[in-house]
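Working notes for the structure below.
With one protein chain removed, the remaining protein chains of the complex are shown where they sit.
Right, chain A next:
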């Protein structure tokens, strides 16, 4: 009797201990999450403080909230307006993402559904170009732009951002298109469906979420880019990250304004990133991790 009881009690006790340990680790995970998010939360809070309240030491948590930082950033009370740079960034990111899709979709088709010979070699050529650092071609591109009058032209950035993202897109999309079962495509073709119909009715519905995630990731990388934009643009084609570099040197009390600017300019990336959350790893690891 007693032995049976202890035998029964031991796993129960172990289960309780396990549960307690699990709960403790859950708390640790929560603390880590909050710690990592704290700078962003602080940035958001500071952006709603007045400049005077933002610059106190120790920090004033309970200061009254105001939109002055945002008004300042958008140049309401004079100062440079960020809108041209935001529009430039939007044009560069959206146009290059569209161009990437136009180039990458057919390429991914030829690397997954109707495969060319040595398709893995081609795939790895694309990957290897991603590993060529930006500085490897920066100077010739600058000289080329200067001599052809393409300097300070947003379409030059569109071309460069396309080349920056194309390898990622090809890799991601070939892995998404490869998930479309060949049998389904063949069945549709036997039923007499022509290629455009097969693509729009069979392939697209299966691959659409992947294509959307690819587009979001390309958008993020283009929106974030600084080095090309800094070197190749000036007054006209300045992008949002270049606008942000105007805040590198302190300008008196400007913390709320910096926070508002950083937050507004990061918003599109945060939105795109959370929308693509599930496919983020696959994109960042160039399709190597699912």
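Everything that follows uses one rule, which is that contacts are C-beta pairs under 8 Å (C-beta built on N, C-alpha and C of every residue); 3 or more make two chains touch, one makes a residue touch a chain; residues count from 1.
One rule holds for everything that comes next: contacts and distances are computed from a predicted model.
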Protein name (UniProt record) of the chain left out of view, among "Acyl-CoA dehydrogenase", "Mg-protoporphyrin IX chelatase", "Menaquinol:cytochrome c reductase cytochrome c subunit" or "Sugar ABC transporter permease": "Sugar ABC transporter permease"
Residues of chain A (touch criterion as defined above) contacting the omitted chain: 22-23, 25-26, 28-30, 32-34, 36-37, 39-40, 42-43, 46, 54-59, 103-104, 106-107, 109-111, 114-117, 120, 122, 124-144, 159-160, 162-163, 166-167, 170, 175, 178, 189, 194-196, 220, 223-224, 226-227, 230-231, 240-241, 244-245, 247-248, 250, 255, 258-259, 261-263, 265-266, 269-270, 273-274, 277, 280-281, 284-290
